[in-house]
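One structure is given below, encoded as structure tokens.
One chain of protein is taken out of this complex; the other chains stay put.
Moving on to subunit A:
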């Protein structure tokens, strides 16, 4: 039974995320709200979840030469610094505070999706390119 529930959660998170919804936090949301997984653990699972999906889309994108590596590289370097800072901040602030911050992010995103849903902007002629719409973004 548990495996069915887990699969359903995984499937929904992958599906909804690939629609560009939820800011990449769909799995965190499901795990914390319905499965009572701790906030930081849920976030860690979400990070692990995105790696294989992201690597796969990245390979597809790179083949199509859609990645602007010259722009990406500096962003990655500064991003890694930010990620390290973010992780330490998360550890310092603790699960309770992070839970509220995450909730606040959902509140803002939710208001936008509910009241100002914008149609998908990225109409590509080649449907395959949508694969690249990452579940977490």
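Assume a residue touches a chain if its C-beta (ideal position, glycine included) is under 8 Å from a C-beta of that chain, and two chains touch if they have at least 3 such contacts; residues count from 1.
Throughout what follows, contacts and distances are computed from a predicted model.
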Listed names "3-isopropylmalate dehydratase small subunit", "Probable membrane transporter protein", "Imidazole glycerol phosphate synthase subunit HisH" or "NADH-quinone oxidoreductase subunit F", matching UniProt entry of the absent chain: "Probable membrane transporter protein"
Those residues of subunit A which, in the complete complex, touch the missing chain: 2-3, 6-19, 21-25, 27-29, 32-33, 38, 40-58, 61-62, 64, 66-91, 98-107, 109-115, 117-124, 127, 129-137
